[in-house]
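The chains shown are only part of the set, and none of them has been moved.
In this document, chain identifiers A, B and C correspond to the written order of the chains, with residue numbering beginning at 1 in each.
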Amino acid sequence: MQTAVIVFPASNCDRDAATALEKVTGKAPKMIWHRDSEIPADVDFVCIPGGFSYGDYLRSGAMASCSPIVADLVEKANKGLPVAGFCNGFQILTETGLLPGALMRNKNLKFVCRPERLVVNNANTRFTSQYEAKSIVTYPVAHHDGSYFADDATLNKLEKEGRVVFRYADNPNGSMRDIAGIVNEAGNVFGMMPHPERAVDELHGGTDGLGLFKSIIESI
Amino acid sequence: MAKLPDITPEIVAEHGLSEDEYKIILKRLGREPNLNELGIFSVMWSEHCSYKSSRRHLGKFLTTGDRVIQGPGENAGVIDIDDGDAIIFKMESHNHPSYIEPYQGAATGVGGIMRDVFTMGARPIALMNALRFGEPTHPKTKTLVNGVVAGIGGYGNCVGVPTVGGETNFHKGYNGNILVNAMCVGLARTDNVFYSAAKGVGNPIFYVGSKTGRDGIHGATMASAEFDDESDEKRPTVQVGDPFKEKLLIEACLELMATDAIIAIQDMGAAGLTSSSIEMADKGGVGIDLDLDKVPQREEGMTPYEMMLSESQERMLMVIQPGKEQLAFDVFEKWELDVAKIGVTTDTGNLVLNHKGKVVCDIPISPLADDAPNYDRPHVKTEPRPVLTAEEIHETQDYNDALVKIIQSPDIASKRWIWEQYDRHVMTDTIDSSQSGGDAAIVRIHGTNKAVAITTDCTPRYVQADPYEGGKQCVAETWRNLSCVGADPIAITDCLNFGNPERPEIMGQFVGAIDGMNEACRAFAYPVVSGNVSLYNETNGEAIPPTPAVGGVGLIPNLDFFKTLKGAKDGDTLILIGE
Amino acid sequence: MKALVYIGLKPGVLDPQGRAIARSLNDLGFDEVNNAFQGKVIELDLSSEDKTEAKAQVEKMCEKLLANTVIESYRIELRD
């Protein structure tokens, strides 16, 4: 099982993601530099980590979504490669169009960092199979642009198809319908604003995130 | 280039140099300086760079100890935390810029202190901030708090270093002068610490980071405005920070530091290119020739004066090992930073600046440091306020009401609104932070079972009542806070914020506080390894309360043994220790 | 040539920035402010010669990068 983490110049959760992946798979992920043009063929799962990719000027994730490595990622994701984006990774995935909707400035306009309780809305995905349906997990959030927006038709479709994977128990940012994480139609591309990779260590604040990484490994 | 104006007494005064100081310059040069040279002397001899009012008093501090690898005098202090690991840390003020433009002022304060730390080879692992604002009801306070907090978060969060703690006070004494003190703690290997002394002759000098613009060229620019027509276009501006660039700069510097390419390195802080080049040369006992045409420039038509005095952010200067130039270019280009070889070290002992084929400055370096003014400013001891005994205080009739009042007081009230805007978890080594309201933050050394504890403390009203006792108390409080979480306190950094040192009563507060702090440091064998002085914090003759902020760092050798506020249960026994 | 690109939120998309501005202005006593909206302007300095061509290119820039058409709409103005 080979995992990989894409590293943009101002990714800052790349090490955190790598630490979590290594903890669960026992093997260090490949770190893929943003200027590389291809995801290596032996990679089974790609993580887009949190951070500020290219400084997040213009809009969070916008510039990263135009990078060469992301072009290759989009192509491979469309062919079924499992991909997860956390925080900035989620923003990048929506900017590429792999996931619907957009992440806007938090409703109160402030950066928010705190542990957040989340409801596992669908435990039937390859990202959440290790959780009980409707169980509550705590992951930290840390973002300025995390308010999920999509038009009603998209939101209805997401809900009908069970693609709202996580919901906030106490919405921290104004996301529509309390959406914290969603999956694409094919079920292989997942994004969420909270940080599961920051919830894999008792000393650091809890291990609720392990289930998510174990689910991914299980599914491959 | 336009002709430089003759140096008049007005120009000298605009540069903040006294007549006596100017006379020393004339004597050492044996001639009149030109405007570029005058500008360089003025920034090097400014309070900020020369510590002319404070130097002799800072010299009293205990600065050595078993674990001290580097005390004051470098970009930051370095302590040994065993196993080949070193902690590098410092605190610094960005008070005035934060009052003018709270977001950018605070942001660039965070950027500056991080550069001081990674310049020495450390990866920043934690940030703290000590903030003082005016009364909550003052019309400016709300905007200032909002902007400062957003700026600190905006910069630190983006770079990806957790902001794990701090302190915030409100007092009318800060209505016209807020304090924004930022502290950064970094992790390095003891055998890979970098210093600023430029060694060797003929070694290439590299400039890296952002381009140089006309940022923060202070009042002195009025003099330069006389010889250009577009003075409006060139008006001095507040520095704007670019945390994205800083992140790249950290990664690039650390990557190059893993090789043997760097002989010396210095960040460009206040007085950018001037102080960085002169400090490196002075410490290494060499001269420096710079070709200003090679300096990456953001704007057209920049004069040597502007380039030397610019405070553009996110820039570094380094002396590179000959033969390693290409390696340096490759690393910085990989991280998409501007990089240029702008000069060489020489054996002349002079700073020589070339611009468009002309020598525009040629001055000996040693007087800039050796002859820097060092004043023994008159000071009068602050009469300590009479001690208030418990008997003199009326017992409250309503304890509930008293409790509510205490909880409501802005100094005591929860600071959650502030620290929730700071990413406290990034790097996934934060064991305890503002979130739990503990006495000190705890940050694990990545991949190990040990941690550092960090705290900042100062109670200005104590220092105001009695500078000596108050100074002692600041240091003692950090010691207690570190001990409380189970850490062995090791060393402190400080940020001494005071009013106008030319007033004997202010100077008295300053000297008293230092003596008190030093007394505590010696009693605990708890040395000062770095620090910063911010004077002239006053408006219309009203000085801020004396505020010597202290940042303490301790070691938790084994994370199986530490304590936080978490875990108290119903029925636990409370014990009060001490008087 | 210069291109000015005005980017604003589409109607129906919540504009918390705009709201906060209106509120703050009201708080400051500017009661005449009923509503505020915040948008971006991006000024591009172009070395293009031909206006029609330039406009077509800037439109592409908007679609590819400058605007997120899920939430934003844009308007382009060219100036010499």
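Quick note on the criterion: a residue touches a chain if its C-beta (ideal position, glycine included) is under 8 Å from a C-beta of that chain, and two chains touch if they have at least 3 such contacts.
Values in this document were obtained by computation on a predicted structure and should not be read as measured data.
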Counts per chain label over the entire file, given a single displayed copy of each: A x1, B x1, C x2
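In the analysis below, only the chains that are shown with their structure count from here on.
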Whole-Å separation of chain centres (CA-atom averages), subunit A against subunit B: 37
Gap in Å, rounded to a whole number, between the CA centres of subunit C and subunit A: 29
Centre distance in Å when subunit B and subunit C are each reduced to the mean of their C-alpha atoms: 39
Interface hub residues of subunit C, defined as touching at least two other chains: none
Subunit C residues within the subunit A interface of the complex: 12-14, 16-17, 20, 64-66, 68, 70-71
Residues of subunit A that touch subunit C when the two form their complex: 58-59, 62-63, 66, 94-95, 100-102, 104-109, 147, 149-151, 174
Complex interface listing, subunit B residues touching subunit A: 150, 153-154, 157-160, 242-245, 247-248, 251, 335-336, 419-431, 435, 444, 559
